[in-house]
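All protein chains but one are shown at their positions in the complex.
Each chain carries a letter (A, B and C) given by its place in the written order, and its residues are counted from 1.
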Amino acid sequence: MQKKFASVAAAVAIVGALVASSVAPANAAVPGIKTGLKIAIMPKAVNIGYFTAWNKGAQTACKEIGAKCTYVGPTEATGPAQVQFINKIIQQKYDVLVISAADQNAIVPSLRKAKAAGITVVTSDADVAAASASARVVSVLPAASARIGTAEVDWIAEAVGKKGSIAVLSAAATAANQNAWIAAMGPYLTSKYPDMKWVGGTVDKSVFYGDDDATKSTAQFAAILSQYPDVAGIISPTTVGVLAAAIEKKAKNAKVKVTGLGLPSQMAPYIEDGTVEKVGLWNPIDLGYVAVYAAARAKSKSFTGKVGSSFKAGKKTYKVTAGGIAYLGDPFTFTKANIATFKKIY
Amino acid sequence: MKNLIQKTLKVREIPVFLGLLIVVLITGTANPAFFTLSGFQDITLGVAVVATLAVAQTLVIVMKHIDLSVGSTIGFSAYLIGDASSKGHGFWYCMALALGLGLVVGAVNGYLVAYLKLPSLVVTLATLYIVRGLFNEIAGGNTITEDMVPKAINFMGLNTFFGIPYLFLVAVILMLVVGFIMKRLRPARDLYAIGSNLAAAELVGIPVARRVFLAFLATGAVSGLAGAVLLARFNTAAANSGNGLELSVVAACVVGGVAIAGGIGTVYGAVIGAVLLQAITMALGALGVPQFWQLTVNGILLIAAISLDRYLSTRVKPTSIMGTN
Amino acid sequence: MAPNQKAVLEMRDAAKAFGGVQALKGAELTLYPGEIHALLGENGAGKSTLLKALAGVHKIDSGSITLNGKQFEQGSTRAARDQGIAVIYQEPSLFPDLTLAENVFVGRQLQKGKTVDWQGMEKESRKLFEQLGVNLDPTIRARGLSIADQQIVEIAKALSTQATVIVMDEPTAALSSKEVDRLFKVARNLEAQNCAVVFVSHRLDEVFALCSRITVMRDGATVGSAPTSEMNEAKVIKLMVGREISELYPKLEAKLGEVVLKVEDLGLAGQFANINFEVRAGEIVGLAGLVGSGRSEVVRAIFGIDKYDKGSVWLNGKKLKPGNPSAHMVAGMALVPEDRRQQGLFMSSSINKNSAVTMLKRISKLFIVRQKDEGKLASDWGKILQLKYATGHDPVDRLSGGNQQKVVLAKWLATEPKLLIVDEPTRGIDVGTKSEVHRLLSQKAQEGMAIVMVSSELPEVMGMADRILVMREGRMVGEFDRKQATAEKIIAVATGASGK
Partner (left out) sequence: MKKFTFGWDHGVTIFLVLTVVLGGFISEYFATIDNLSFVIQDIAEIAIIALAMSYLIIAGEIDLSVASILSLSSATIGFLFRNGTSFEMAIVGGLIVGLLCGLLNGYLVTVIGLPSLAVTIGTLALFRGLCYALLGNEPVNELPENWIVLGYENIPGTFLPWSTIPLVILAAIAWIVLHYTRIGRWTFAIGINAEAAKFSGIPVARMKLGLFAMTGLMSGVAGVVYTLRFASASPDGAVGYELGVIAAVLFGGVSIAGGIGTLWGVLAAVFALGAIRSVLQLIDFSANALLIVSGALLLISVVVPRAIEIAQSRRKSTFVTNK
């Protein structure tokens, strides 16, 4: 385990030097953080590969700060299912909850309850609705929605040679992250790339929802092709969707270009064989790692979470920006050149 | 003289088939892309999993039973195949594992329904939960990726035989085999008798419990083996694979004229029903029906199909007791 | 036919009890090849039990059955069939979703090699249908087939098993006269092929026209058996009834009052037409006719179970809306249905609840059903009807048939109806209870209730009714005053064989 982590961290250090503390001994106190904190790490749903990686980073951080971390959550990625587990966290008097919101609204009342019970809540990966930001101390997100959205447009533009029509294969219609990213894609594509357009005219009419389900995502990929035979590129800003798109593109030998956000470990075969030129993603391990630090520091009162304040995780310092959100940084991109390295990490 | 098989087909499957033709024609006229080879492949490949399961489900529905556990079984089996393969086991080992899983689930369902005479809806709802829970416990957050899929299965998913996807061929061959069995083998004919008139079936000495058990066993076995189809189709499997498939499968059967009330229907109808539903889904997109309305239209069409079926089955004129003068 | 010939089937001294009820005791039956043998007896005489023993449904407690000189293996329907006995039940049990060909061969489909031989089955069944003189298409499904045609399929099924003994339980009950003729031809055909045909019927004219021997049962025992030539109707009836009718039918004099029920030109397509009659307070009107002549259908429509499409029903001068039994009930009508278990009772439910189901509104206070009143209602009526039961909380399926029928009567009498319709009120219940039921009906009529009684037992109708209406093939074909009515007249009108 230790060795594995070392290699992981080393690889990460090579490419981004985001997490540098490859030598952190277990149970060593980190200045400004209480030891022995009881921390719950709650994904949208357990049994999902992306969150397994996210949890990996969180567990690393916990070891560094001498906290006891539990990975707990429902089998279905819905708000109501998460609420049951939030209640459990409250009952069991956890100190800290790090959560990826499966529903940006439905869990808010429960988070407020957790807060009232003295639990420090930090959202990571997926935040609650902006209007409910007070339900958590801070949110640790990969990058600003606009940056993720526009980056994906740039990738697809590069792939299709800056001309042609584009469609989006998203997760659930109600997935807040994806909706925010897609909103940012719309105007950016039309203003920056005059020879490109959305297949449905506007971005709203060009989105297909695969519900983060392999079956439905595959069907929707096929639906895009049959509805818009001349589609040049498909952006799928979700790991299940982009994987399904890649598999299906390969199966059909389709000419359409595919890009989006995907785990390198799952996308590797398709990048290696050229089905997909480029996908991107932040490092979920880092995301979990940083979120635990933010939460532990907030609990230890060495970080307020206020806009403008900052906290240190590993060797890097993160600043809280408008809306109470700390960003990890721009997503990495994975191509043939670097996929071999990354696929071993996450 | 008319061929009997043709005649049977005419009774219930033809309206569904006509519906399918109408959907394809309208859609194809509005959007020529629907008529291309890839349009054909979209539908046939897309329907392979549901069609395979619908064939198996027909066995139990004609007996007036139902098996809701198929979605959990097929997902679990797909995962087990990929997992075993990634650990270096050979193709046949993986398939044996899939078959074994299906047989176990089928045997449990069959025993409880046939010998303890418990309602199949409740029993298979329970096994749906239990199998899904075991599956999730074993799979955790792992995802089966393409490199873990046995080569043969991967090949089947990606390739076509003169333009026809192999997976669809698998479903069609299964349909023909089971169709032949259901038509031509005595024990399979008993399933229709059981669903048509249970009391009379007992009266003529049909071994009802044994038949019901075997049918559930067969349905389980096919669902287990169908894990390979699911895996081939998506080249990936994870803890939520196959979630909710059971309702699509039952819907396909019902639309294809396999009546919930038992006794009626063929695997041909079930497969045509599955193709029709798939074609409708594709057509809604191709016709530009807004995404957010597609599910609604699907629901309406499903109810319409059930109503049509009901209409066709009650059209038989009542028996007159008033003599012929 | 020759008595000296070797018997194909011999039943000796058979006895069979269900719970406390002795259904068979000293039942005997001897069948010879190439004869049509009538088995006669009143309802409850034990005919069905005897037939079911032959069919392999029941096992007799004592006695012997030999078939073709060998001991008959009992208790399995499949074994009975394999030994050459085929039974055609009064209500054919076909598989509505299967083709006629498959219905003929169900469970033992013909095979070519290891697969079902459809062409062969079609050909064979077509041959069988031809042999039976009917033109049925073996490739159609059984759903929607007329009862007569269903019977033909059942007979074809019997023939296909190479049965040597073919039992027909009231096969003509639901047939029109044309269809009866066709069936007779079939039966004679079978006779000519050296089969032994057992023919159960209530139509004596048919029996004398068709059968070569007659066996009569009463109270579970065989009371007589002789060639038809040595019998006549009077003799047979005496054997069947065997007791003075008056004790069974304690008819009391009642004063007739106002018209309670008026039925005007009632009709339902395919079921009945032009039904007109009236019933007065205190009057018992018998509705006679063969099973399947439309009597039950008419009373179902009068009570609102089925919607009639022509005519009208008036109760106490008020016109009723068709197809609404609950409104009819409120208006003061009650129907004790034909099929006690399927239509009359909630078998798994308690005696109390069954008795009170029609009375819930009246025993409720502020919408709450008062269980005390419910229990009282049931026990009061239990006393009146001499119901034998342990507690009112017992489910009705623990009661005997007669006591079950009393519960059905209780639930309807409790509503104090102006008009009580009883459909086969004493079917399958023992003689003692039967006379109790009759006494009760008679008494209710005397108290001013109007009663319509549908019954297939002529003595019952003749013993109880003030007036007898006769139906045939969905039409009202005769009306007799109590004094004019004789069994011969009624049967003649009911069968349409008035010349004979």
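Annotations for the structure displayed:
Just so it is clear, a contact is a pair of C-beta atoms (placed from the backbone, for glycine too) under 8 Å apart; a residue touches a chain by one contact, two chains touch by 3 or more.
Since this is a predicted model, take the numbers as computed values, not measurements.
Within the entire complex, contacts from the absent chain reach the displayed chains A, B, C. Set against the missing chain, the residues C:A79, C:V291, C:V357 or C:I384 yield one that touches it, C:V357.
Annotation: of B:V122, B:I173 or B:L312, B:V122 touches the absent chain (contact as defined above).
Against the chain not shown here, chain A presents residues 46-47, 70, 72-76, 78-80, 83-85, 87-88, 90-93, 103-110, 112-113, 129, 131-132, 172-174, 179, 207, 209. Residues of chain C that touch the chain left out of the display are 18-19, 21, 303, 305, 324-326, 328-330, 335, 337, 342-349, 353, 357-358, 360-361, 364, 367-369, 391, 393, 397, 400-401, 411.
Listed by residue number, the positions of chain B touching the unshown chain are 66, 112, 116-119, 121-123, 125-134, 136-137, 247, 250-251, 254, 260-261, 291-300, 302-303, 306-307, 310, 314.
Here is the rule we go by: only the chains that are shown with their structure count from here on.
Comparing the CA-atom centres of all chains against that of chain B, the greatest distance is found for C.
The mean-CA centres of chain A and chain C are about 75 angstrom from one another, to the nearest whole unit.
Here the spacing of chain B and chain C, counted between their Cα centres, is 44 Å. With centres set at the average Cα position, the gap from chain A to chain B is 36 Å.
Counting partner chains per residue, chain C shows two or more touched chains at no residue at all. Of all residues in chain C, those touching chain B in their complex are 57, 76-78, 81, 93-98, 102, 106-109, 111, 114-116, 118-119, 122, 139, 141, 143-147, 174, 176-179, 270-273, 292-294, 297, 473-475. Within the complex formed with chain A, the chain B residues making contact are 31, 33-34, 36, 38-39, 41-42, 45-46, 49, 136, 139-143, 145-147, 157-158, 233-241, 243, 245, 281-282, 285-286, 288, 290-292.
Put simply, chain A touches chain B in their complex at residues 46-49, 51-52, 75, 173, 205, 207-209, 213-215, 218-219, 222-227, 229, 243-244, 247, 250-252, 265-266, 268-270.
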